[in-house]
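All protein chains of the complex are present and in place, except for one that has been dropped.
After this line comes chain A, so read on.
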Amino acid sequence: MRVTIDGNEAAVSVAYRLSELCAIYPITPSSPMAELADEWSSRDRPNMWGTVPTVMEMQSEGGAAGALHGALQGGALSTTFTASQGLLLMVPNMYKIAGELTSTVFHVAARSLAAQGLSIFGDHSDVMAVRQTGFAMLASSSVQEAHDLALVAHAATMRSRVPFVHFFDGFRTSHELTTVELLPDDVLRALVPEELVRQHRSRALTPERPFVRGTAQNPDVYFQARETVNPFYAETPGIVQAVMDELAEHCGRAYTLVEYAGHPEAERVLVVMGSGAETARETVEHLVARGERVGVVQVRLYRPFPAAELAAALPPTATHVAVLDRTKEPGSAGEPLFLDVVAALAEGHQRGDLAHLPAVVGGRYGLSSKEFTPGMVAGVLEELAKPEPRRRFTVGIVDDVSGTSLDYDADLDIEDADTVRAVFFGLGSDGTVGANKNTIKILGADPQMHAQGYFVYDSKKSGGQTVSHLRFGPHPIRAPYLVQRAGFVGCHHLGLLEKVDVLARAADGATLLLNAPQPPAEVWDALPGPVQQQIIDKGLRLYAIDADRVARDCGLPGRTNTVLQTCFFAISGVLPRDRAVEQVKAAIHKTYWKRGSEVVRRNEEAVDAAVAALHRVPVPAVPTSCRLPAPVVPASAPLFVREVTAAMMAGRGDDLPVSALPVDGTFPSGTTAYEKRRISDLVAEWDPDTCIQCGTCSFVCPHSVIRSKYCDETELAGAPEGFKSAPLDAVGLPSTRYSLQVYVEDCTGCGLCVEACPVSPLTGTGRKAINLADADEQVERERPNIAFFETLPVNDRSRVDFGTVRGTQFLEPLFEFSLACAGCGETPYLKLLTQLFGERLTVANATGCSSIYGGNLPTTPWTKNAAGRGPAWSNSLFEDNAEFGLGLRLAADLHTRLARERLAELRDEVGSELVDAILGAPQVRESELGAQRERVAELLRRLDALEDGRPAVEDLRSVADHLLRRSVWIVGGDGWAYDIGSGGLDHVLASGRDVNVLVLDTEVYSNTGGQSSKATPLGAVAKFAAAGKTAAKKDLALQAIAYGNVYVARVAMGADAQQTLTAFREAEAYDGPSLVIAYSHCIAHGIEMKDGLDQQHRAVASGHWPLVRYDPVARAHGRNPFQLDSPRPRIPLEDYVYRELRYRMLRNTDPVEAERLLALAQEAVDQRWATYEDMATRSASQFTADARRSS
């Protein structure tokens, strides 16, 4: 059967059918495999043997590997899906599983490892890090192979007893949508006979035939025992080939362990593994047709390494071989595949199998999904033709530091002329990608047609762009690289022409479709000059449609996908127009029938209307516009931002040479300020006349775009005409003006400020003191105002009462314009953190949403103030964040101690008064901290006067900043705190050290797309809990309270902003571990984000999220440390939960179960409230004492 699926689905389709257990944990880009398995299991889809596989989500990949190991020892056919750091966490179990000769397959969407920076994209760094574990390794190069070799892996592991890693390139293969032939059940059954399943079971632990496995072995036998497995590994390549041959008999697709393609008497040969092999093969065929003697060896089985087969595959004529590795092993003699090939050929030569030993060179390509194109393949082969080819090289980048990079012809185009190539530029969630996926399925369903789609997404969670790369044609498509010469370019938002080079990929004579709001006659003049020039130079055929209007007129406001998809079909010529329209309508019916005939009708109407509203735009001979796109960053930006950051922002990051990048992953703070993204049509607008200056809008703004300052009225003398201000609403400051400035170009239009604004003037218009208004007008009006606002001094912290929400608005946020989702529930907390403690703040950030919007290039939001001080931020890993943060604390404590010791040593020279003041200074209140900062500055001045070079002086100078109390915050989401980092968090909280933990609790794995965590509430639907979560949310607060010396708070700023503020300040001031658990509404809750704060309020009002504070200091003073800050639940849980899709989904699909779980959840809420009320009325002595202090 022919289907259009991606690599993940291709692999899991086989793995699921051949497994009894899937032990899983979400990690990009392998998550969809686990998600599909879970979805099928929750719908009772059986495996090959008629049982429904169990899908078990674990707390980490380490946990998944452990569970898997146990299940294997219990005799269950078990599999897992993972990538990158996840695979690394499985390493200890991999040795065990292999050492015990246990049949299993790990399906890996191969991905980069976090080194100088994290990358979610594809290369072989992860799989190469497990090549020594004893797992066999099978590499697929395409979606079809990912499907077929998944079966080969499962069949071979059952026959050989050697466990397998089956891997394919993350994103490039895992996410490429293409037409493949699906293996029917009987082929799976034929290759994995039940007898093998029974043999697997017979090796399981059972008290009926007891034995021990997993002994501790001593020097006498460990070595010999390790060597016992050799025969199994020796047989494995033969077994794999036998399975491949059987597969070929059944389905006609023949595979070999290593496969040669090219000239039979090739002189220059590449060796490559994974999707790059497809590109290499196509390029080689192209070059052979041009008379070149070149070839390529594709390695499919990498472990056990088929040395003899490799030597045999190489044509005897080969004189030069280049081995390409998609990984980097710094310090090694060469990358792994290269070293394996060298050894294999040398041995082959020694054995006499090879008449001569070709010269072998090794190169790196494609790290982190860097493109690997025919031009690069040809470039490597050209290098081999040189008299002295480089022995080590890179291809695909410009390495101007070590000179490793090869030159190549970036314009080499070898693609089949019959293949239609198209690229589409859209914005995230605008329907472009969905429509294109739909197009591929439409065309892929035609038995005469082959189709491929690959989608490039932005690193931003809001307002990011998408580029869809589509290919269709009568011949099989083997082009795992982006479309380089597109015959069709769709630009679905005119504004994108201003930001990225949309036409760079347009072939000469291509068709360009613009979605433009202008009438057809005005479209041309609306284009920037350089774009017009490109259109003329390339001879593009220009079409335009106002898709937004067509969609609106058809009752589909904001849904332009159907309209633009129809336009593509109408003008691209992939299908005759009538047939195309018919197919689109058929697809509409299939997609929307469930939603009723009215929706189907509206979409069908949109199809017809689209054809009617599509216009060809005449292209004049010369440009009519001299308008240039706006510069990417202002000329005033720092050099690094102008030269490096700006290139990344403009989509030219691939062109940056090695020398442009920092050597150790260190990047400047505060670069989002240069981005000015203008992603929303609506932005906030302040109404000074009705505003009560409460600061709430500023407090809740997730993007830090609402800033307040007050100043003397004289300072406004030079203000632009439209600059808004009002008399400051404060007693005793009659001549002081208050100004609230919206940074309109950074505003995402999320509307949280409007919802939060307590002012509701009786104008009958529903307007508040802050409202959403047309962005274009606001941007023009506010630009000079923002510039002026920035010249006003930031208010003196010592004159601001930031014990109140109102006061905090005058504190400068040092976390701004993040790329989080519009209306994010997490970022307001981070902003508050920086406002309160930013100048002294060190942040350890767990991997997840907050590390992505906080640290994903090109621009990052953590910034600094005018004095150059601000949060120091770092992300280590997902699982170790608490430990990482503790390390930062320990280092700070060490250096504080060192500084104090040195200071004491230098007491007489520095001045006893100052030294004593510094050493004895209390550092809790802001005023105390301010005074200490001044003392430290004075100290540094005095040190400058002392003799340089003395160890004590230099020591003190290097750590003097630690004399000011440093604020260490450990930040992460619930996936980290409740699951993968739970053990570490627990340990760190138990350490007694002065760390502050902020858990941004979205109750779900947000960053990887909504998988269930132990924070997910009872009855909520999430991925891996598709039938509603049946376990209650873990009460992390109570767990931490049990220690007695941990400050604990549960907060929700939408319910009680003041309590949030108080908790943050108390947590920071507390000399010991603090844990603040912050309710963070999230797009994965299925709410309109503007309602996020209201939902926070309801979460608290219903008792789902009781606000509490536990302060060990209170206990020390004989008071009850447990304070219940929210009133008794006053709305039923139902009134909170059913406002969110995550709960409604279950009510929609299984109302009986939803009713049952809701009743249980309500019961749990009531019970917990009773417990809390009881705790709130206890005496201090009924709580655990803090043993660190005497009370």
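The rule is simple: contacts are C-beta pairs under 8 Å (C-beta built on N, C-alpha and C of every residue); 3 or more make two chains touch, one makes a residue touch a chain; residues count from 1.
What we mean here is this: contacts and distances are computed from a predicted model.
For the chain of the complex excluded from view, the name given in UniProt is "Dihydroorotate dehydrogenase (Fumarate)" [choices: "Dihydroorotate dehydrogenase (Fumarate)", "ABC transporter permease", "Inner-membrane translocator" or "Molybdate transport system ATP-binding protein"]. Considering the full assembly, A:460 is the residue among A:268, A:281 or A:460 that touches the omitted chain. Only one of A:1023, A:1081 or A:1109 touches the absent chain when the whole complex is considered: A:1023. Set against the missing chain, the residues A:186, A:598, A:774 or A:1135 yield one that touches it, A:598. The hidden chain makes contact, of the residues A:887, A:1086 or A:1132, with A:1086. Only one of A:171, A:488 or A:568 touches the chain withheld from this view, namely A:171. For chain A, the list of residues touching the undisplayed chain reads 28-29, 31-32, 35-36, 38-39, 42-43, 120, 171, 427-429, 431-434, 455, 457-461, 464, 466, 594-598, 762, 821, 852, 1006-1010, 1021-1023, 1026, 1083-1084, 1086-1088, 1141-1142, 1144-1145, 1147-1149, 1151-1152.
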